[in-house]
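I'd like to ask you about the structure that follows.
Just one protein chain is left out here, and the rest sit where they should.
Moving on to chain A:
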Amino acid sequence: MTEFTPLASLAGGALIGLSAVLLMAFEGRIAGISGIAGRLLPPYEDAGFRSRLAFVIGLIAAPLAYGFATGAPVTQTVSSNVAMMVAAGLLVGFGSVYGNGCTSGHGVCGLSRLSARSLVATIVFMATAFFTVFVTRHVL
């Protein structure tokens, strides 16, 4: 069980949205994490490597900054099944870049732009994710 946190989740979501708006305002780019992280890997097609790296460093530093500012430790429960997490990582990395976006690029930015492609992508990844959890938790 995890606690249902509507207000914190709404507030955190609003911050994510604000971050997406700021990236568009300053850089004119979609705040899609698979796009930003994926373009740190070859083949390189444009400049902007250092800016993307800075974004990812900010992302990685966030729990430390949050913990430092609030004094509250960030809690989480991550599976320690290494083989499954490697498989999950491969699928997430490949699928998100192959499909040009993940939860942030298609889910947040794409839906906000009323993009039909992103709506299709979001419905598809939600469907396969719901199905996967159903199978792993209730069938297997």
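Criterion: contacts are C-beta pairs under 8 Å (C-beta built on N, C-alpha and C of every residue); 3 or more make two chains touch, one makes a residue touch a chain; residues count from 1.
To be clear about the criterion, contacts and distances are computed from a predicted model.
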item: Omitted chain, identified by the protein name its UniProt record gives, among "ABC transporter permease", "YeeE/YedE family protein", "NADH-quinone oxidoreductase subunit J" or "Succinate dehydrogenase iron-sulfur subunit"; value: "YeeE/YedE family protein"
item: Hidden partner interface residues of chain A, rising order; value: 1-6, 8-31, 33-34, 37-38, 41-43, 50-52, 54-66, 74-82, 84-104, 106-113, 115-117, 120-122, 124-134, 136-138
